[in-house]
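Every protein chain of the complex appears in place save one, which is left out.
Up next, chain A:
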Amino acid sequence: MSQNITALLYLVSGVLFIMALRGLSSPATSRKGNVYGMVGMAIAIGTTLALIKPSFGAYALILLALAIGGGVGAITAKRIAMTAMPQLVAFFHSLVGLAAVFVAAAAINAPAAFGIGSPGHIHGQALVEMSLGVAIGAITFTGSVIAFLKLDGRMSGKPILLPMRHLVNIALAVILVVLIATLVMTGSQVVFWLIVLVSLALGVLIIVPIGGADMPVVVSMLNSYSGWAAAGIGFTLQNSALIITGALVGSSGAILSYIMCKGMNRSFISVILGGFGGETAGPAGGAVESRPVKQGSADDAAFIMKNASKVIIVPGYGMAVAQAQHAVREMADKLKHEGVEVKYAIHPVAGRMPGHMNVLLAEANVPYDEVFELEDINNDFAQADVAYVIGANDVTNPAAKTDPASPIFGMPILDVEKAKTVLFIKRGMGSGYAGVENELFFRDNTMMLFGDAKKMTEEIIKNLD
C-alpha cells in the first residue's frame, strides 16, 4: 500500500472519530456515533497491519495481544455495575497512559521501524515529541490509578496532604524539564527511563491531595491528559489518526474540567492544588448542630407525595452509593400513576464524574426527557410541591447563595428550598464532602428522612399502595 493511501486512511479514521463525538449531541444519534467510532478504529488497525505486513510470528503475537486485551475489556464492560462507572473510566485512562509509555519505550528501542532515526541517533524533534508524550502518559497512568483507588473506596477519599508538597512538585517538574533537555541532547535510554520514573512519581503526588468531591474535575483532567499523551506519540509516529484523536480527547477533557469547575464555582488551579474537603469544621461551629430538625417517616413522605401535584427528584452521590436508582424509578412510576407530575433535576457536579447521575437514571429506565439540567429546571422548584433529595448535600445548600464565609459560596445550587416541602434522605446528620453544615436541614419546610436511600425509597413505595 502506498504511503499516501495509508495516510488518507488514517485521516478517514480520524474523521470517523470526530463523527463519533458529534453523535453524542443527542441520545438519538449517539448509538450511530459509537458505531462510527468502532469503524474508525477498525480502519486504523487494518491500515497499520497492511502497512507493516507482519511476519507470521508477529501476526500471531498481535492476534494474541488483541485477544487477551479484548477479552479482558469485553468481560469488564459486560460485568461492571453502572454505579462503578467513575472507577472504570479512571482505570481506562490509566491504560491509555501506560500504553503511551510502552509505545514510546518501543520507539526508542527500534527507532528505524518508526522512521525516527537509527539507534542512538534519533532525531531531536522526535525525542522532544516522544518525551512529552511519555511524561504525560506516565503522569496519566499513576494519577488515574490513584483516582481509581479513591473512587473505588480502596483509598480514603480524604485529601492526603504531604508536607511541602508544592515545593516537591515544583522540584520534580523542574527535574523533568532538565531530563527532557538531556534526552534530546544525548538520546540516552537511561535518561528516558528517568523521565518515566519522575513522571510516575509526579502523577501520584498531583492526585493524592485532591479530595473525593473534586473527583469529577480530576477524572476530566486525566481524560484530557490521556489525549495529549496520545497526540505526543502521534507526532512521533507522524500518524494523523493519532494526532486528531489526541487533540479531540485533549480538548474534550479540558472542556469537561471547565464545566465541572464552573459547577463548583472553583478555579481549576485551586482544585489541582488540592486539600479541599479536608477540614470538617463548619463556619458556625457546634452551635448550629444542636438545632432541632424535623424528622419524618416513610409513611409521612408517602402521604405528602401522594397529595402533591408536582414532585422534583434530586439525585446525588448518595443515590449511587445506595444503588437506589431502580427504587426511585419505581416510586416515580407509582406517583405518576396517582396523577403526580414527576421530574428529575441534576446538578453538573452531582456524583463523581460528569453525567454520572444521568447514566444511573437511564439504567433504571427513566426516560431522558424527564431529566433536566440545573439551568433548565431551577425555576420550577418554586411551583413544585415536593423536592425529593437523595443524598445530594452540597449542591442543594442555600449557604452557597447567602453565606459569603462558606467554602462553597458562589457555587450554583439547585433551589430545592423553594419547593413547598423538601424531603431530604440522608444516612445521618453528617455534613457533605465540602465539610459544610447544610442550612436546609433546619428549615420549616424540610423533613429529614434518616436512613439508607434505597431502603427508605422502598418503604415509601410500600406506603404509596
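Convention: a residue touches a chain if its C-beta (ideal position, glycine included) is under 8 Å from a C-beta of that chain, and two chains touch if they have at least 3 such contacts; residues count from 1.
The rule is simple: contacts and distances are computed from a predicted model.
S.K.: Quick one: find the hidden chain's UniProt protein name among "Allophanate hydrolase subunit 1", "proton-translocating NAD(P)(+) transhydrogenase", "3-isopropylmalate dehydratase" or "Circadian input-output histidine kinase CikA".
M.R.: "proton-translocating NAD(P)(+) transhydrogenase"
S.K.: Touching the left-out chain: which of A:Pro348, A:Gly391 or A:Pro407?
M.R.: Residue touching the chain left out of view: A:Pro348.
S.K.: Which of these touches the unseen chain: A:Leu176, A:Leu242, A:Val271 or A:Ile390?
M.R.: Residue touching the chain left out of view: A:Leu242.
S.K.: Which of these touches the unseen chain: A:Pro159, A:Gly227 or A:Pro412?
M.R.: Of all options in A:Pro159, A:Gly227 or A:Pro412, contact with the hidden chain holds for A:Gly227.
S.K.: If the hidden chain were put back, which of A:Pro54, A:Gly157 or A:Gly451 would touch it?
M.R.: If we include the chain that is not displayed, A:Pro54 is the one touching it.
S.K.: Can you say which of A:Asn358, A:Asn378, A:Asn393 or A:Ser406 touches the chain missing from this structure?
M.R.: Checking the options A:Asn358, A:Asn378, A:Asn393 or A:Ser406, the one contacting the hidden chain is A:Asn358.
S.K.: On chain A, what residues meet the omitted chain?
M.R.: With respect to the unshown chain, the touching residues of chain A are 10, 13-14, 17-18, 20-22, 24-28, 30-31, 33-34, 37-38, 40-41, 44-45, 47-49, 52-55, 58, 61-62, 64-74, 76-78, 80, 82, 85, 88-89, 92-93, 95-96, 98-100, 102-103, 105-110, 112-114, 118-119, 125, 219-220, 223, 226-227, 230-231, 233-253, 255-256, 259, 346, 348, 353-356, 358-359, 362-363, 365, 367-371, 373.
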